[in-house]
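For this depiction, one protein chain was excluded, whereas all remaining protein chains were kept in their positions.
For chain A:
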Amino acid sequence: MCVGCLSRMRPRYKRLVDNIFPSVPQDGLVKNNMEKLTFYALSSPEKLDRIGEYLFQKASRDISRKRNEFVMIAMEAMDQLLVACHAQTLNLFVESYLRIVQKLLESSEPSLQILATQSFVRFSNIEEDTPSYHRRYDFFVSKFSSMCHNNNPNLVTMEMIRMAGIKGIQGVIRKTVSDDLVENIWEPVHMDKIVPSLLFNMHTMKSKTDIVVESGISEEVNDKTDSFSLAESCLRELIGRASFGHVKSVIRPVLKHLDAHHMWVPNVFATQCFRILMFSIQSQYSYAVVETLMTHLDENGNASPKIRTSIADVLSKIIAIAANESVGPTVLEIINSLLTNLRTSVTRRPPSNIGLSESDGENEYREALIHALGEFAAHLPDYQKIEIMMFIMSKVPQFKSSNNPNDLHVQRMCLKSLLMVSTKYSSVQMNATFPQSFLDLLLKTLTASEDEIRFIVLRILHTLLDRHNNAPKLSKATVNITKSEINLEKCSRSDTIFIRKHAQDIYVSIYESLEMTNNTVENVEAVYTTLALICIELLSEETVLDFIRLILSIQELAITNAVLSTQQKFHLHGLVISIMLLVAIVTDLHPLKDYVEKVIEQRKLLSATHLLPELSIHNEVKSASLLPAGVLIEEPELTEALKASGIDITTETGPVLAHRRSWVENTNMSMKGSFTDLSNLDLDSVNSTPAMQRRFSPNEDLSFEAMKRSLMDNPVVRVEQNTRQTQLCDMFRNTSFQDLVAISTASKDEESLHSKITDVFNKVDISNKLSAVETTNQPIPIYETLFPELFAF
């Protein structure tokens, strides 16, 4: 009775709350009464805060009395109210709700902690629409992080608490990340707890899997919901929600954690971590991760090379993922940073150590950096690769020789990086691959005094020139090569223009590089490959002549040079013969090929094997003399062969081997020649005709002597010729057709002329006859009648 009175005196909400608790805890929440409470809360939401407060009091009393069953019932009621109530009224209730969750988390009872977490996770999925400025999650972050590190002696409990911790963290993230007005989860004070907790659970996976198996947790529990994958997905979610400004807040603790737990060597976990980060981050920010990692590398400048190598290795493994998203200055920034690190690494050691064994691991570190560079470049679009190559090239210190070995080392490293990038680039058009400034620098470096530097440059040239994957077949100078072995494609117009424009520079540099006295067999082989690739990729009938001149100059160098060793000269001979053969094969010059093969036969016959490839094998001189007769490529025979091949050698206006740079000037001459040809080009067929006739036709007498003679007499002949031509032209222009016929027939057989004219008339379309008469008729007599006369000098 008294109790009834009392209960009637109590406010309604208290009665409703009291009624949801059963008399015996095992019965669980009283469902009917819970519905009543929910209905009441919904109909009078202003009472929600009091309901919450009262529930909290009841629960905390139960907690201190260790009546856990009742605590669970209170929690369940809270959950149901949370879900049922409308978002806008929820705010008042949440305060007491969170207090009860905190209360549960503070208890040392694992089951209550887990219960609280589960409820909190549910809460975190409810979207609130009222801002909660005063709400603080500081405790939750601290506590959940602490739970992530739980070390309960009972392994099953430990696993459960740790998982609860991770889920709780996930809940806090969800609750705070979307709302700018609540606590800033990206503050270091939170991130420094959250991130290490997640990472800790990720890398303790292995040891724990064993535990789980031992402790007999059923497979399905273990399957998808182990703390490892949970932590991983939580980390993914976290980084995925990070805006640009927050990326660093996440990465910094990751780096700290990896440092603290010595997880760079070996770097399996670090790599895994960073891959997760890279794949989950909003892709436009991915380079920020790379940047941060790079900064970390800078900061670890004094760490052991092993650690640095490992960091660089991680970098190389993730950098490709960023490459797709990197734009403009970022790319160069990253490249620059890598190069700077390389440079620092080189200058780090005292110069005295250079050349000694590099057991300190610095070398591996550099390799890792270069590898990272390559990985990065590989995933950039081609036009950016060119930019990068030019950028790297601009960073290569330029000097012919330096006393400072560090400079040399830096140069070597830069070039190695360049080589790495170049291997990732596939050339399409040579003029795109080699912008002028890039080519200039490259060629300049090709004449560096260090044979190793030259070798790297040659290899860069190989990778850039080789579009059809011929380089591996051409790595060694050889005379045993057939056309079918080479992937050949007709040289395009733009490539021809390219080689025409740059042939001079390229050939001069290659020639000069061969003059170096410190060339090894490898260098010469590399030159062979370079020349072979130029020959395959760029040569056409128009440009082959300059190339052949270069080869002859090299032979000349081998014969006349005073400083090269005999050995090196032999190498050059081997180079000359094999490249000449290749030219003949590639450009289909059969007479030339026959000639070259003859020379090869001759060398074999006289056992002058030292003049043949393999360069590295044939060292001793077996023949009677160093250079027996008939083993060299002789210019008259060569000219013959070229002529027979139908190569237009009119541009060849000077002696082929007058002196060692002959071909350089020749190139100029030929350029000039072609230029004048162009300017002479006229639509008026009469004007152009004499110029055309200046060309030699294959059936003309074209022996070397004849040519030489013609060249010697050139000026006089030309003047004569010109005046005669003008006269003839004037004559044909000014006189009538009848008169012309009369003149022509006077000097020539009438019938033959007549038949020719008839022929021509037959060819001309009848309808065009009238207009065509003038233009078609006039030239014919000139060709027919004047040909012998003009060339009879």
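Quick note on the criterion: a contact is a pair of C-beta atoms (placed from the backbone, for glycine too) under 8 Å apart; a residue touches a chain by one contact, two chains touch by 3 or more; residues count from 1.
Keep this in mind: contacts and distances are computed from a predicted model.
Student: Between "Ras-related protein Rab-30", "Nucleoporin Nup43 isoform X1", "DNA-directed RNA polymerases I and III subunit RPAC1" or "Mitochondrial intermembrane space import and assembly protein 40", which matches the UniProt record of the unshown chain?
Tutor: Choosing among "Ras-related protein Rab-30", "Nucleoporin Nup43 isoform X1", "DNA-directed RNA polymerases I and III subunit RPAC1" or "Mitochondrial intermembrane space import and assembly protein 40", the correct UniProt name is "Ras-related protein Rab-30".
Student: Given the contact definition stated above, which residue among A:K47, A:R241 or A:H257 touches the chain not shown here?
Tutor: Considering the complete complex, A:H257 is the one touching the chain left out.
Student: Out of A:E106, A:D407, A:E597 or A:E634, point to the residue that touches the absent chain in the complete complex.
Tutor: In the complete complex, the chain left out is touched by residue A:E106.
Student: Among A:S145, A:T309 or A:T609, which residue is in contact with the omitted chain in the full complex?
Tutor: Only one of A:S145, A:T309 or A:T609 touches the chain omitted from view, namely A:S145.
Student: In the whole complex, what residues of chain A lie against the chain that is missing from view?
Tutor: Here the touching residues of chain A are 53, 57, 60, 64, 106-108, 138-139, 142-143, 145-146, 148-153, 188-189, 192-193, 196-197, 200, 253, 256-257, 259-262.
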